[in-house]
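Below is one structure. I have some questions about it.
A single protein chain has been omitted; all remaining protein chains appear in their positions.
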Amino acid sequence: MATKKTTILNLPEEEYVHPGNRACAGCGLSIVYKTGLKALGRDSILVVPPSCLTVLQGLYPIAATQLPCLNVTFASTAAAATGVLAAMRAQKRPDVQVAAWAGDGGTSDIGLQALSGACERGEDFIFICYDNEAYMNTGVQRSGTTPQHVLTTTTPFTGKHQRKKDVPAIIAAHGIDYVATASAAYPLDFYDKVVKAKSIPGPKYIHVHTPCPAGWGFSPRYTVKIGRMAVETGLFDLYEREKGQFRLTGASEKMLGKKRKPVAEYFITQNRFKGMDEEKIQSLQAEVDEKWAGYEKIAQGVC
Amino acid sequence: MHIIEAGNVAAAMGVKLAGVQVVAAYPITPQTPLTEKLSELVDSREMDAQYIPVESEHSALSVCIAASSAGSRAFTATSANGLLYMNEQLHWAAGARLPIVMCVVNRGIGAPWTVWNDHQDAMSQRDTGWIQLYCCDHQQIIDTVIQAFAIAETVRAPVMVCYDGYILSHTYMPFDIPDQADVEKFLPAFTPDWALNPQCPANLNTVTLPEPRADVRGNTAPGYMEIRHNLHTDLRRTIDVTADTDTKFKDIFGRGGQPFIESYFCDDAEHVVVCMGSLSYQMRDVIDELRKEGVSVGVYGLRLYRPFPDRAVAEALDGRKNVLVFEKALSYGYEGPLFSDIKAALYGTDSLPKIRNFILGLGGREIRTRALYQAVKTACNENQSKPHEPDFIGLKL
Amino acid sequence: MRDDIIEIRWHGRGGQGAITAAKIVANAAFTSGYGGVVMAPTFGTERRGAPVLTSLKISKSKIYDLSPITEPDMVLVLDHLLVEEIDVAAGLKPGGLIIINSPRPPETFDFPGMKIATADVTTMAANAGLPTGIVNTGIIGAFAKAAGLLDMDTLAGTIEAEFAGKNPEKNAEAARMTHAHTLIGDA
């Protein structure tokens, strides 16, 4: 990245989210949200479908978010963002930044059609998906991005049989100029990605891995730690795809050429992986190894 | 200026004259030519608007909801299953009090597929909190689209402008295009009291509790039920707004005068036919014929369906011998929805007229004027009440 | 129901321009003082080449009945092969007029009790310089001659307005040439 990386010391101090909101203690989304809003800035309009964020936003007539925000129906997020953009163009207010902020269900499942449409139309907005890997707001049901073998209330005994849907890849296939991943454990990396996204015209998609203590079954104390482990084991990778060019960023980039933590270390920290046996763990380890072998090749310019 | 064009073009011209800023639409027969015309007007810069070719009807209304929330005048159009696909958003637009206008080019609903006209689509959405206006010809289409924005923006509620698929949408007939300056006099630019704006951040449509709750200053804000009750009372008041809008329109353009129900030879009529849309105009030829034969009959074309102008309807029908309700929709397992509403409006009138319900034209089943004539004539002669069993016209069992 | 409405049915094939032709006549009728004009294409799923029909009603006063024409006063056939394919005279009032694009003279068609007019619109249109197969403007000339409802100059003007930027003169000329060469049979 040519641009200078933000540090804790120069990350803006001003908060855009009021305290005393309804997010759970140790909520990964809260970390992501407060950091993302700092990056978006005051001249922004948010669009939010039902999700934990709706609860965090607050109950009428009090709002936790200090930015204008349009709450919309589950399937309509990206279309609603399109509508705000159209109004801003009609009113000759091109400087207003429009950002959609949805959960993984609202992005990868019910919201995918509208998101695909908006990406294909080239709408000039940032779509942020905070991925806590299940329908947490409704009580931990499986979503398209729930990883394989995870126990949820709709995959209660044998875990989810299917793989995690690779939403960033699907969005990247639209040929948009900026797709990135981030993690709640690396707020500065996320901040920089949102800031960069603001400077790029057209649709921008940022997929943020967001640990959820209640839904994943760990103590709230470890939200950041577990998010970090997902990256350090190579299960969730931080990257950018700018104008089609893929590159790992931040902590993931630093892992190139190095030994990663075994995925098993990550799995034992969370109750949701309790249904996994050694064979499943090894199979997933093999998948991660293969994926990383690919990254190494890209980094060496092999393919 | 008069032109001869299709009904869909009349609607598009109305949208252009109304100074719509954001159009979002998804193609569906028989609405498509309206959408095509609007994209043509925008692409050729004859119309200064944002045209958003969305990927579904759900998104079409979503774009309008957001654009309207952000303070722009927004329009969409659809038919049949497209309207049903919007269902969730219809409720949302009304609940969020957004003055969106939508043309519903009426078409039957699948399954089985049909592309032809009936009123099942719009009638099935009558409880969404949208105002519904029905048109009988192209002049009414263009005039009503313009009026719809005035009504919507006064009440802050969305309006459906309904007109018959193919019968009006694809048929060519002459109509007058109002002068742009006159339209601007009638319908000033959209200046909402509130809109999404970074300068005064508000969080719109947040979760609302069953009970009222204090706001940040300690003042009591309404609960969900108060908000919904207010939508209802404001829609009840819309009946008057529709009348006022019609008066204002007539002052400028010379057309109008019957905002709720259009009457044709009803003043002295013993028997009256009630219907909506182009059918009420087709019925006029039947009335002419029967009047020649000395039958005391007239036709009411209902223009405003939601909110239901119950007082106007009750007053219009009180004291008649026979009320014959002809409609192109059916509440399966009961009767025509308009029939139910009319019966309800008559409850408490001094002289309950005899009443009958005729269902016809479903899925575009041809409505022969001769068949209408026979049905009306027979019903007038029989002078019988059939309040619980609709008759079907043109059914070939 | 009303007897003051002239009902005209147009038979063509999808893509042949019957709707445009009917629209031109509708416009010319309106300019000529017919306040009631209703032109309705058949509704549904027409595809190129398939037989299609369009109905046109004209009257001195406003028309309220938009139902399809069942008993036309006249019928226009843009392609004489359609005569073999469908019953173009269906419902035609006794003594009604059938105008056919055909190189054959009227007496070669067998429609008892009807008045037949024919014109070789296809050839006339080609002679006027239009691409082969454009017959929707030429047939209007035959209509002007055989129906006698609207005058040729008004119709030619309407054609030019409709085809502004798309060979307006040639289209009007096709109609005028056809007008001059329309054969009207004995009723």
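Here the chain labels run A, B and C in written order, and each chain numbers its own residues starting at 1.
By definition in this document, a contact is a pair of C-beta atoms (placed from the backbone, for glycine too) under 8 Å apart; a residue touches a chain by one contact, two chains touch by 3 or more.
Note that contacts and distances are computed from a predicted model.
Chemist: Quick one: the chain not pictured, UniProt calls it what, "Dihydroxyacetone kinase phosphoprotein-dependent L subunit", "Pyruvate ferredoxin oxidoreductase delta subunit", "GerAB/ArcD/ProY family transporter" or "Hydrogenase"?
Modeler: Spelling it out: the chain absent from the display is recorded in UniProt as "Pyruvate ferredoxin oxidoreductase delta subunit".
Chemist: Shown chains touched by the missing chain?
Modeler: A, B
Chemist: Determine which one of A:36, A:58 or A:250 touches the chain that has been left out.
Modeler: With A:36, A:58 or A:250 as choices, the missing chain is touched by A:58.
Chemist: Among B:84, B:177, B:202 or B:295, choose the residue that contacts the chain missing from this document, as touch is defined above.
Modeler: Final answer for the missing-chain contact: B:202.
Chemist: Looking at B:122, B:231 or B:342, which makes contact with the chain not pictured?
Modeler: B:231
Chemist: Looking at the whole complex, which of B:15, B:77 or B:96 touches the chain that is not displayed?
Modeler: Touching the chain that is not displayed is residue B:96.
Chemist: Determine which one of A:5, A:221, A:254 or A:291 touches the chain that has been left out.
Modeler: A:221
Chemist: In the complete complex, the non-displayed chain touches which residues of subunit A?
Modeler: These residues touch the chain not displayed: 8-9, 11, 13, 15, 17-31, 34, 57-66, 187-188, 213, 219-225.
Chemist: Given the full complex, what residues of subunit B touch the hidden partner chain?
Modeler: On the side of subunit B, residues 96-97, 154-156, 193-194, 201-208, 215-216, 222, 224, 226-227, 230-231, 233-234, 236-237, 239-240, 243, 257-267, 300, 309-312, 315-316 touch the unshown chain.
In the analysis below, only the chains that are shown with their structure count from here on.
Chemist: What chain is the most remote from subunit C, judged by the mean position of CA atoms in each chain?
Modeler: Of all chains, A has its centre farthest from that of subunit C.
Chemist: In whole angstrom, what separates the CA-based centres of subunit B and subunit C?
Modeler: A distance of 36 Å separates the two centres.
Chemist: Can you work out the whole-Å distance between the CA centroids of subunit A and subunit C?
Modeler: Computed value for the inter-centroid distance: 64 Å.
Chemist: Counting in whole Å, what is the centre-to-centre distance of subunit A and subunit B, each centre being its mean C-alpha position?
Modeler: 43
Chemist: Could you tell me which residues belong to subunit C and also touch two or more other chains?
Modeler: none
Chemist: Give every residue of subunit A touching subunit B within the complex, in rising order.
Modeler: Residue positions touching the partner: 42-45, 47, 54-55, 57-63, 65-73, 75-76, 78-84, 86-91, 96, 113-114, 116-117, 120-121.
Chemist: Going by the contact rule set out above, which residues of subunit C touch subunit B in the complex?
Modeler: Where subunit C meets subunit B, its residues are 1-2, 23, 26-27, 30, 35, 37-41, 43-45, 63-68, 70.
Chemist: Please output the residues of subunit B touching subunit A within their complex, sorted ascending.
Modeler: 21-22, 24, 49-50, 52-56, 58-60, 62-72, 74, 88-89, 92, 195-198, 200-209, 213-216, 221
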